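Only one protein chain is missing; all other protein chains are in place.
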Amino acid sequence: MSSATLAGLVGAALVGLGLYGVIADPQPLRKILAFNLIGSGVFLVFGIVARKGAAAGLSADPVPQAMVITGIVVAFAASALAVALTLRLFEETGRATLRPDAGTKPPDDGADAE
Amino acid sequence: MSVLQALDVGLAFLVFAVAAWTVFAPGPFAATVGYVVYGLLLSLVWIRLFAVDVALTEAAIGSGVTGVLLIGAAARLRGAETTPAEEALTGLTRLFAAGLCLLVAAALAAVVLLLPDQGPTLAPQSMERLPETGLGNPVTAVLIAFRSFDTMLEKVVLVLGVVGVWSLAADRYWGGAPGEARAERPEPTLAFFAQVLAPIGILVGVHVFWVGADEPGGAFQGGAILAAMWMIVMMARLTEAPQASAFWLRLALIAGPAVFLAAGVAGAVVAGGFFAYPPGLAKPLILFIETFMTFTIAVTLPMLVAGPPRREPRR
Amino acid sequence: MSDFLLATAGAILFTVAVGLVRILGGPGDADRMMAAQLIGTGGIASLLLIAAATGARGVDDVALGLAILAAFASAAFVNSGAPAEEPDPNPADDR
Partner (left out) sequence: MSLALDLFSIAAISAGVFFFLAGTVGLLRFPDALSRLHALTKADNLGLGLIVLGLLPRAESLLAALMLVAIWALVQLAGATAAQLIGRAVRRKGPAI
């Protein structure tokens, strides 16, 4: 088995692991981590598509590589937004939970930004 | 089995084990540290896939900048953990979820195993048109020339991310500065580290950006390293984040996509196609766009990590 | 010779990984940060060894990037949550 196929299998396993984390972990921060695991698993599968497209003297197809690079940056932006939401939730309620009926403390500044 | 194959198998197991730790770790902080380690190992995997540009991006953004973001969040959320009994799924749901995830992973693994050894590829086309761009690194050429629309929109996503993060600020902090204020007496160790590292890091960031035309590297990777340098100086409290309402900051945030878009429109007028570069001028134009993109990334990433404004605006 | 380099890269990764598995469960968060620090150094070392063995181009830039960012996680760990300008209890013996 080539190293590319191996990395692809790891990518598949990561998607499974991450999906489980997103479903089963109650804490928002860990859902963010798990979501990032799914993302990087998909990137790895993309990576082996690139590797198997080696041609014309290149050891990997540049197009999927470029897409993975943009993907990593976009995933970071999404994580940053998700982390900011989690921290804001924690500031507002004193808890970091996604349960809608969890206790809330009244906001300290009247109207809040959405 | 050769030594290299053994190394690959070991690395694969290690990546999988650390990812599993991230999902199953007892506490959020332990999970987050696991994720940072995972990002580092992933850049080793990318090296083994001969995708050095991706490895560099993963090292700078996936491991470095994301690590600061997540570890900072985990440390701030300490004590906010929910009790397991309160929210845990029941055993049956958990089993069902595990089965579903196993199914998804197995389907994906089957696809991976069924892929032909020589897949469809755009590598020959990329190499064929590469000389027209004047670049030597096909990945940079794809990013800035062949699929430039993608890359431009991706910059817009970054700006939208900043807008989203800023809009989470409480009303009275609107337009204020995010992060901690500059300290009169910064912590000496961190201040020393930041003072020594920042000049070297800026040099390396510019180097990575500059060699990106011909070697692995480019605007994303260089910009991320530059961003990290601004972040360490802010973490050491030698300086503070600018106010969200600062005009220069807003200009810096949109400079990359704006210049990119302007170049695209100019291409439609001059070179006969949206995002077409006039022949002969392609390389200087690409470097010009990349310079602004690097700058915008270097400003955007720290703003995303710093979070929403937390101090009242000064007038 | 390149087999030797790859074998040592594997040995370092394995060693560090064994430490990692044990210490990630670690008694405290500081120990977990140490594990991250150790695998950072180990990762850079094996990266350099793999690069020397396979002759891949541009890998030293990746190692350089990792080296620059090596202390960032620890800095974030120490920095966040601490109130501004918390006085050091023993300022005299900082070192």
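A few notes on this one:
The letters A, B and C name the chains in turn, as written, and every chain counts its residues from 1.
To be clear about the criterion, contacts are C-beta pairs under 8 Å (C-beta built on N, C-alpha and C of every residue); 3 or more make two chains touch, one makes a residue touch a chain.
Just so you know, these numbers come straight off a predicted model, no measurement behind them.
For the omitted chain, the shown partners it touches in the full complex are B, C. One of B:A6, B:L95 or B:V196 touches the chain omitted from the figure, and that residue is B:V196.
For chain C, the residues in touch with the chain missing from this view are 1, 4-5, 8, 11-12, 15-16, 18-19, 22-23, 27-31, 33-35, 37-38, 40-42, 44-45, 48-49, 52, 60, 63-64, 67-68, 70-71, 74-75, 77-78, 86, 88-90. Think of the hidden chain as still there; on chain B it touches residues 189-190, 192-193, 196-197, 200.
Simple rule for what comes next: only the chains that are shown with their structure count from here on.
A straight line joining the Cα centres of chain B and chain C is 19 Å long. Our note on geometry: chain A versus chain B, Cα centroid distance of 12 Å, whole angstroms.
Per-chain Cα centroids separate chain A from chain C by 23 Å.
The set of chain A residues touching two or more other chains is empty.
Partner chain B is touched in their complex by these residues of chain C: 3, 6-7, 9-10, 13-14, 17, 20-21, 24-26, 29, 32-33, 35-36, 39-40, 43, 46-47, 50-51, 53-54, 56-59, 61-62, 64-66, 68-69, 71-73, 75-81, 84-85, 94. By the touch rule above, chain B contacts chain C in their complex via residues 2-4, 6-7, 10-11, 14, 17-18, 21, 25-26, 29-30, 33-34, 36-37, 40-41, 43-44, 47-48, 50, 52-53, 55-56, 59-60, 63-65, 67-68, 71-73, 75-76, 78, 180-181, 183-185, 188-190, 193, 197, 200-201, 204, 207-208, 211, 215-217, 221, 225, 228, 231-232, 235-237. Looking at the complex, you find that chain A touches chain B at residues 3-21, 23-27, 29-30, 32-34, 36-37, 40-41, 43-45, 47-63, 65-70, 72-74, 76-81, 83-88, 90, 94-97, 99, 107-114.
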